[in-house]
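Here the complex is missing a single protein chain, while all its other protein chains stay put.
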Amino acid sequence: MTRLKLGMVGGGQGAFIGGVHRIAARLDGKWDLVAGALSSDPDRAMASAAELGIAADRSYTSFADMAQAEADRPDGVDAVAIVTPNHLHAAPAIAFLDAGIHVICDKPLAATQEQAQELAAAANRSAAHFILTHNYTGYPLIRLARKMVARGDLGAVRVIQAEYAQDWLAEETQSKQADWRTDPARAGAGAIGDIGTHAFNLLSFVSGLRAEALSAELHSFVEGRSVDDNAHILLRLSEGARGMIWASQVAVGNENGLRLRIYGAKGGLEWSQEDPNRMWFTRFGEAPRLLTRGQGEATEGTRIPAGHPEGYLEGFATLYSEAADLISGTSPTPPLPGIEAGLDGMWFITSCLESSGNAGAWVARD
Amino acid sequence: MTRLKLGMVGGGQGAFIGGVHRIAARLDGKWDLVAGALSSDPDRAMASAAELGIAADRSYTSFADMAQAEADRPDGVDAVAIVTPNHLHAAPAIAFLDAGIHVICDKPLAATQEQAQELAAAANRSAAHFILTHNYTGYPLIRLARKMVARGDLGAVRVIQAEYAQDWLAEETQSKQADWRTDPARAGAGAIGDIGTHAFNLLSFVSGLRAEALSAELHSFVEGRSVDDNAHILLRLSEGARGMIWASQVAVGNENGLRLRIYGAKGGLEWSQEDPNRMWFTRFGEAPRLLTRGQGEATEGTRIPAGHPEGYLEGFATLYSEAADLISGTSPTPPLPGIEAGLDGMWFITSCLESSGNAGAWVARD
Amino acid sequence: MTRLKLGMVGGGQGAFIGGVHRIAARLDGKWDLVAGALSSDPDRAMASAAELGIAADRSYTSFADMAQAEADRPDGVDAVAIVTPNHLHAAPAIAFLDAGIHVICDKPLAATQEQAQELAAAANRSAAHFILTHNYTGYPLIRLARKMVARGDLGAVRVIQAEYAQDWLAEETQSKQADWRTDPARAGAGAIGDIGTHAFNLLSFVSGLRAEALSAELHSFVEGRSVDDNAHILLRLSEGARGMIWASQVAVGNENGLRLRIYGAKGGLEWSQEDPNRMWFTRFGEAPRLLTRGQGEATEGTRIPAGHPEGYLEGFATLYSEAADLISGTSPTPPLPGIEAGLDGMWFITSCLESSGNAGAWVARD
Partner (left out) sequence: MTRLKLGMVGGGQGAFIGGVHRIAARLDGKWDLVAGALSSDPDRAMASAAELGIAADRSYTSFADMAQAEADRPDGVDAVAIVTPNHLHAAPAIAFLDAGIHVICDKPLAATQEQAQELAAAANRSAAHFILTHNYTGYPLIRLARKMVARGDLGAVRVIQAEYAQDWLAEETQSKQADWRTDPARAGAGAIGDIGTHAFNLLSFVSGLRAEALSAELHSFVEGRSVDDNAHILLRLSEGARGMIWASQVAVGNENGLRLRIYGAKGGLEWSQEDPNRMWFTRFGEAPRLLTRGQGEATEGTRIPAGHPEGYLEGFATLYSEAADLISGTSPTPPLPGIEAGLDGMWFITSCLESSGNAGAWVARD
């Protein structure tokens, strides 16, 4: 198999998520990282590129230059990974889409609805693919859960409890990661954008249901913080289902507690991201069963046998692996999140802000 | 120690909670069951009494007769346990309180606000004690949690997640237990009254905070059911804290999933009723600690050493044990739920119904 | 139902296991404690009796006097509970058996083989029942496990891993409980007698297999201790099965970790005493199932529904409840441990000592 060529925007030295994208791209051996606009700071861009084995002439300081130059090269990148802060997703994504280069973009789609709409328009007019790395959808048991719900193992879905609890922002924090995430201009929102969108996406991905309205109560507990650090959201979903999302970055004792529980008329599923190789399935009236990654049906997206735990990086890598298969034509329709999932997330964020600003009044979807 | 004398209203053959109260009363050896109005059906009342070793002349078919007769006897009961369906709590409780006999009453306080107020008035005018068996407050680790919050181990409380999930009403069910619980006239409400009040009580008991307003979304999933079987409730608590309660009787795979998580500025606590001998405590920035019943400070209300699990019956028995100590004067101020807790619960139920009937509008407390 | 009359030998103020027996006897309302030789110290015997509501004329200072006096009374005790240290089990048990009074005796059977044989002879010549409180056999899921193995749900049993890990003797300890347990004269042995016999009994009770030979490595880690505090034992069981027992009182972090895992050709079961309401069952090639107390078949010996945890006291109480049913003729053949289980335990203890003293050479059973 020929490896595909990957470029990257953002992700220079000191960044977190860029490194994750690079491991994910390497893990299954389908990508080579060959170009980057890793930093707007020229020195840091160059040093970062050198460290990653990117040739000096393919290390750019501007994403616009990079999009044009790579599109012009016969050996230009097949796709670009965009791993900048939220407010800097849309512009580079549009530039690469317009240059006909596939885009793999970190979530959420953008920091504002306006940016999101412009990006959606670019994606629609481009022949290139747009993939949004809602990476938790790559977990094998999440894939199985989606399949089980779709074929009716749970009966009609009634109630979904999703939550994403962390504690790293329980106190005032100063770090590169914390700074932009708590700055309204760069992040767009707080916990709801950073982690709430993951919970919302996962809930939608697994259930196949559409959120029709929401009511939200956002709160900021840490003095001086101008974005939400705790959010309670009620959902009315299609087909009469009800949902609840709790997203918090001040829940002391929680590291990265993304959990999903789905209950239908005939069965229930429970899964936790921190214990991703196991999922509970109960048929009404029967003993709960422990489904494990790698056993029975739970083999989609796995690399190693049951009992050999896979984790966050493997789930992330599955998105890169499937993106490669999609681009190379090996697999035409992987369940990769794209523009629609991104717009859903933007609706979620803006509606939470609207509802919470209006005493929790329900905000309906058009 | 002389044992106290207990009577019982309700709890005849075929009932569930009456048997639980009797075990709870026996367990610590402080009570003798000597009288009862166990059923309004004379034959069943007599057969039930005989089975329980209650003398025939102290088996009544009317709680009113019983209250008067026992008050008149020199060896009359010290206290009466009321274990009837919700709509039949207030009348007997009032009768016994007015007769000067202590009352131990199953929760919730009543089926309607009107009944509740009349009962509260009776309790206020009587010298007798009124104890409401919110039995989950009797668990040793719940007692420890309350103590830890009160003395500031968690810092200022910010977020409380309480939930009570069951699945036994996921389908239409016909049983003595299910029948009255899904009948609005006898139960007053569905899941919010039967189990939601327990979650609300526990949240209040442990946190010491007062609910100032709530927003609720009640739903009934099983066709033909006229009370709620799933409820999502947001809470605004005193001192700026936020809370969320989920109560469901259709969450397939959940047996009796009462869970409480409390997060403050400095620490977090997590506890689950189905695993009641363990509680997680995390100080911000430190490793989570597993506190166990019987170890360290967690000895209030325990009978046996750590590692020898106690459960539901022991927690329930602690209420009976403390009621005996209160009545006999051995312990003047046990933390037993009473009229105030009952009125809180009635506010919770009626406000949930009001909010949910009004598109989730916030209902404030006077 | 008429309650049976219980006497007690040992269990005066400051003792541990006597109080447990009394709660167990009370819990299901089938016994009244009416007589006792609670202590060899007359003052403590009298004070203990008074506290328990035992009439002064039925408080004895000698078990021999008590056996004779109670046998002579028309309202004498139906049974006696013997809750003294190990070396004081045999003599009172023989006295009561010879007096025709049923005996409920704490484990192990005795401190020496000689005592055990004399006790067995007394049990054989008496019409009275002898019940040994290997209380862990009373847990509902242990009852279910035994049933499942017996009917072949696991196929032929191959491997059994039993362990009983505690840490309370990790350092030199001084307490009434620790003192006699670490005194060879009073205890007979250390961890193998105190807890190893429980593990061995449970393994035998559930599997229905007979130990045919064992090899043991006993060790004492705490300086100055003259009995074992850690034991590793290999077992050859009937029908070709293999077993392993680990018993330790120095395993820091373990409170009362009695665990049993049984694997057969077709399935496996796993259970832990500290989480007694749940048991794992896996059929080869299928997802593990979580069986819970109170659900499905797991209702033998339960009092309350699934999700309402029962514990150590309830399991213990089941032995008292069944003993009452056996004596009153209500239930003719409950699976209560008796002399045979006691002799098995004595073989286990003496063979462990013999094997360990002989470099782990296998000791076969006659």
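Order as written gives the chain letters A, B and C; numbering starts at 1 within each chain.
Simple rule for what comes next: a residue touches a chain if its C-beta (ideal position, glycine included) is under 8 Å from a C-beta of that chain, and two chains touch if they have at least 3 such contacts.
Bear in mind the structure is a predicted one, so any value in this text is a computation, not a measurement.
Engineer: Any idea which of C:T133, C:T282 or C:Q295 touches the chain not displayed?
Structural biologist: Considering the complete complex, C:T282 is the one touching the chain left out.
Engineer: Given that one chain is not shown, which residue among A:V20, A:A67, A:A95 or A:L141 touches it?
Structural biologist: A:V20
Engineer: Which listed residue (B:T292, B:T318 or B:S355) would be found touching the missing chain in the intact complex?
Structural biologist: Per the contact definition at the top, the residue touching the missing chain is B:T292.
Engineer: On subunit B, where is the contact patch with the chain that was removed from view?
Structural biologist: Against the missing chain, subunit B presents residues 281, 287-292, 295-296.
Engineer: Go through subunit C and note every residue touching the omitted chain.
Structural biologist: That gives, for subunit C, the contact residues 154, 158-159, 161, 163, 167, 170-171, 215, 217, 219, 221, 230, 232, 234, 242, 244, 246, 248, 250-254, 261, 263-268, 270, 280-284, 288, 359-362.
Engineer: Kindly note down the residues of subunit A that lie in touch with the hidden chain.
Structural biologist: These residues touch the chain not displayed: 1-3, 16, 19-20, 22-23, 26-29, 51-53, 166, 254-257, 273-277, 292, 294-295, 303-314.
Going forward, only the chains that are shown with their structure count from here on.
Engineer: Of the other chains, whose C-alpha centre is the longest way from the centre of subunit C?
Structural biologist: It is A.
Engineer: Taking all residue numbers at the subunit A/subunit C interface, are over half used by both copies (same) or under half (different)?
Structural biologist: Subunit A and subunit C contact each other through largely matching residue numbers.
Engineer: Distance-wise, how many Å sit between the C-alpha centres of subunit A and subunit B, to the nearest whole number?
Structural biologist: 43
Engineer: Suppose each chain is reduced to the average of its Cα coordinates; what separation in Å results between subunit B and subunit C?
Structural biologist: 35
Engineer: Averaging over Cα atoms per chain, report the distance between subunit A and subunit C in Å.
Structural biologist: Taking the mean C-alpha position of each chain, the two centres sit 55 Å apart.
Engineer: If I count partner chains per residue in subunit B, which residues reach a count of at least 2?
Structural biologist: Only 254 qualify.
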